[in-house]
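Here the complex is missing one protein chain, while the rest keep their positions.
Chain IDs A and B follow the sequence of writing; residue 1 opens each chain.
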Amino acid sequence: MSAPLLSVQDLCVHFDTYDGVVKALDGVNLEIPGGEMFGLVGETGCGKSVTALSIMRLIPENGRIVEGKIFFRAENLLNKTEEEMRRLRGRNISMIFQDPTVSLNPVFTVGQQIVDVIMIHQHVEKEEATRRAVEAFKLVALADPDKTLKLYPHELSGGMQQRVMIAMALSSDPDVLIADEPTSSVDVTIQAQLLKRLLEIKSARRLAILLITHSMGIVAETCDEVGVMYAGNVVEVGPMRDVLKNPLHPYTVGLLEAIPKPQSRGKRLPMVRGTIPDLINRPPGCTFHPRCSYAMEICGVEKPATADIGSGRQVACHLVKR
Amino acid sequence: MIVIVGISAITFFLARIAPSDPAALWVGIHARAEQIEKARIELGLDKPLYVQYYIYMRDLIGGDWGISYRTRRPVIEDILSYLPASMELAITGQIIAITIGIPLGVIAASRKDTKIDHASRVLAIAALSIPVFWIGILLQIFFSRTLGILPIEGRLDLGVSMSHPIQEITGFYLIDSLLTGNWIAFTDSLKHIILPAIALASYSTGLSLRMTRSTMIEVLREKYLKTARAFGLPENKVRFKYALKNAIVPTLMVLGISFSWSLTGAFLVEVIFNWPGLGTYVWRAILAVDYPVIVGIAIIAAFIILLTNLILDLAQAWIDPRVRL
Partner (left out) sequence: MPELSTPTEGREKREARFRETRLTLHILTRNPLSLASIVIFAFLLFLAAFAPWVAPYPDAYKGVPHVEDKYMPPSPEHIFGTDYLGRDILSLIIFGTRLSLLAGFTIVAIAVAIGWPLGVIAGYVGGKVDDIVMRVTDMFLAFPSLVLALVIAFVLGPSLINSMIAISVAWWPWYTRLARADAASLRERTFVEASKAVGLSDGTIMRRHILPNTMAPIVVQATMDLGTAILAEAGLSFLGLGAQPPTPEWGLMISMGRSVTFSAWWYATFPGIFIFITAMAFNLLGDGLREALDPRLRRIRGG
């Protein structure tokens, strides 16, 4: 297997708040090869967005990356200067966000915004940049690209706004696209269209996509690999099919069981009991153990290490022996 | 006496609702498109601005405004003759205020919670707490009495106005003397205007500083700036192009409020510095119980403010594409 394009190792991120230090990420490990769609799934607040922002080095001011390494093409991003990171952002690694209505600047046309990005990264003149902007809009299947360039964000529908964001992100042909809940703000039909388009682009360009979502359903339909996150840790990783058919971590089991299926009609929907833990005072041992139906004594004492059990699967659980 | 008071009070309020004052409805911040359209047509506001002004002037001359008890001249004449002086002072004061206030506000917002930020906040609040009339007197004591370098009052030295009279083009001494190359008069006017302008500017500076700062903080928090950074746009472009344009609109609103306060302060400042403007004129009218003048001034003041707000609203609509006129 070739070296992964993007690799996160033992990432720990803390936030300073009035109530104390929130340990949002407590040792996150991820690997994404080129040309693959990796789904990072988990509850709200589990740290998925923080992970993405850390890769881009865009975490808010009160956050600190305490430990860990983030490798992009064999270079540790955490060692780079701000200027070097800036040149990477939007050019080699792009990120799109959840709600396009607040992510686009309301006082400029979408054309102006995408042209700005193209001019900065590709060092071309405005005319050429405009031409490339039109190409980018065609790529995301925006109707009438020339006209659309002159519109303001509030004049576009949510789906169109998101396409503009994707176009901006892909305009400089990056190697990695991080998509943070890209479809949560649009309705289901648009969601399906956007995801389909993303998959097509992924194949055509060998683009690596890190898809962040809370919906197991979306991940199941679109991703090659899946990583399950809980309270700042990646608890299970593996190829999509395998994890679906044979989930190993109790949390993954719980998530999958909670998806409504036709067979479960009339029966109560199983839930993972309990709520997410206090991230300021993390429970000792395995973070999930207070909610785990299979918890053993050792689970409350020692934090399980991520074990590689072959064929691309990893789990962090005491139940699973190598 | 009571009868006259009652009539003047009623006239005062009636004049406020006079047909020539519909801009109040127009400029109302919560006004909706259909309301505005209706008001415009009903009140003939769809005519070009100079035509409206003409109608207004016609009403003035038509006798609504009466003769000043004190000066025995038509009130409009008096008002017009004193207006430029007041405008010059008010505008100069505003320019000083925004030259200091806005850049400081931007810097304070960018360096939020640092020493610079705290210092500017204190400065802004101090500026807002200084009684305008008091600082005027202090400035007089310090610069005129103690240091003797600046004149105490007035707009132009009597000697200078006789030896180097200023040709009246705009009525603004500073501009007119510059235009005609009258350097002596220019420096003299400058010396005269600087103290009252500073006194006037104090409150507005505090206001602009504080509001620019909070506007910039709001804007800098916005998600679209995060997006811009995520796409690798350089920081100063993010701040100055993307953030600033969004900040301009609320800032303009600030300017409107600030200007309104300026007129208030101008009143006090004119009295202290014996500045021959509307403030002094009204003051004397009040002392002499000169009702037509008071009513006239009230309407003029309201008119000026509404006009300013109108201009600012137009500017806002031009900059922010989401605003519908």
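Just so it is clear, contacts are C-beta pairs under 8 Å (C-beta built on N, C-alpha and C of every residue); 3 or more make two chains touch, one makes a residue touch a chain.
In this text, all values refer to a predicted model and were calculated from it rather than measured experimentally.
A.B. asks: For review purposes, identify every residue of subunit B that touches the missing chain, sorted by number.
C.D. replies: 5, 8-9, 12, 16-17, 24-25, 27-28, 30, 113, 118, 121-122, 125-126, 128-135, 137-138, 140-141, 145, 221, 260-261, 263-264, 267-268, 271-272, 283, 286, 294, 298, 301-302, 305-306, 309
FYI, only the chains that are shown with their structure count from here on.
A.B. asks: Please output the residues of subunit B touching subunit A within their complex, sorted ascending.
C.D. replies: For this pair, the touching residues of subunit B are 222-224, 226-235, 237, 242, 245-246, 319-322.
A.B. asks: Quick check on the complex: what are the subunit A residues that touch subunit B?
C.D. replies: Going by the criterion above, the answer is residues 56, 58, 86-91, 94-95, 97, 99, 102-108, 116-117, 120-121, 152, 154, 165, 168-169.
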